[in-house]
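Data block below; observations after.
A single protein chain has been omitted; all remaining protein chains appear in their positions.
Right, chain A next:
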Amino acid sequence: MANYSTNEFKPGLKVMLDGDPCAILENEYVKPGKGQAFNRVKVRNLKTGRVNERTFKSGDTLEGADVMDRDMEYLYTDGEFWHFMATDGSFEQVGADEKAVGDAINWMKEQVVYTVTLFNGAPIAVTPPNFVELEVVETDPGVRGDTSGGGNKPAKLVTGAVVKVPLFINVGDVLKVDTRTSDYVGRV
């Protein structure tokens, strides 16, 4: 991969930092009128999702990271790996481990298309679509006639995720959920 210098650290650039692929989020040029120039850089570690700040001397370089986001359909899990297939007609398949699936494990549903982040061809992160539709498997019985949405109770979804729902929701209902906030959006 090519090397990138601090002035090429644009948001979105993927670079190697401490052996991990990272995405540049922000890059601020810091230069006193008298003295050394620095770049204060905010990066997201693409393996852990953690955001860190690092400072470089202006002109320092980092190696680019071979990182690619691909749209892939979730097929099944064998308990150890979650298997995805490319939607571009290549039928290529990859298996993501629990670490790569991360929090997306709450929102996995067969035949739904996820963004799989590949590093040197291997999955390191899975991002669910903003909304998924999942069935309720456990919740207190619904309160008949209450469709106001006021008040709420926990409901367990087929994936194991628990979301707050209005009182009228019953086991077997399929809910639309916002995966970014875990918020109930509506009944399908």
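The rule is simple: contacts are C-beta pairs under 8 Å (C-beta built on N, C-alpha and C of every residue); 3 or more make two chains touch, one makes a residue touch a chain; residues count from 1.
We take it that contacts and distances are computed from a predicted model.
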| item | value |
| --- | --- |
| Protein name, per the UniProt record, of whichever chain is missing from view ("Lysyl-tRNA synthetase, class 2", "Thiazole synthase", "ABC transporter permease subunit" or "YafY family protein") | "Lysyl-tRNA synthetase, class 2" |
| Contact with the hidden chain (one of A:Arg40, A:Lys164 or A:Arg180) | A:Arg40 |
| Interface with the unshown chain - residue positions in chain A | 7, 28-38, 40, 52-58, 60 |
